[in-house]
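Here it is, the structure in full.
Left out: one protein chain. Kept in place: all the others.
Let's look at chain A:
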């Protein structure tokens, strides 16, 4: 049975691949942002990446407004992106020009409205404690994302996450296990194995996940299988038997 999540993700992947092929460009965060805008009918899309805890940098913005909104949040130190990175959940703001929004972000919200934004939807790109960045969609008209659009937006975020993880693990973008979208607990073992590798190699959780994914890619095995081997203690990452 192909789950609905898997089919949304496959659809989104296909859209991005088509856009890359049509413009004769390699797969990239930029192509993904452009495809998100084209398919979801939003004004713009921005991917930010976290270089260090609390330090976020714009990787790509499809329009100047998006770049401005990302920059504003860095400047004033608050906003939906800051919140999303902090607690790992989406922050969906259908209208920035309401009392609730203005109270929640007293510095950011008025400036965002002044810049011309009306709605902002930030989806964190994270795997548990591994925080890679955010995908943010904005609109110049207020209003919610409907259920289907939100589901697609989450699928785009899943794919953006995969691209950032691939980059981190040093494997070709979107070249790894297509079943791996990082997020759902399809397989708790992947996250369990990440924790174990982090302890075995005495490295950070983010590096541990990159090592696990790189290993799966190098061995041409599904990530799940490599993780299951680690959890069952058939495979141990260590200086002795883990060739880099």
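Methods note: a residue touches a chain if its C-beta (ideal position, glycine included) is under 8 Å from a C-beta of that chain, and two chains touch if they have at least 3 such contacts; residues count from 1.
Everything that follows uses one rule, which is that contacts and distances are computed from a predicted model.
Missing from the rendering is one chain, named in UniProt as "GAF and ANTAR domain-containing protein" (options: "Glycine/betaine ABC transporter ATP-binding protein", "PadR family transcriptional regulator", "Acyl carrier protein" or "GAF and ANTAR domain-containing protein").
For the options A:26, A:41, A:64 or A:89, the residue in contact with the chain missing from this view is A:89. Although one chain is not displayed, its contacts with chain A can still be listed: residues 1, 3-5, 8, 53, 87-92, 124, 126-129, 144, 147, 150-151, 154, 183-189, 191-196, 198-200, 202-205, 231.
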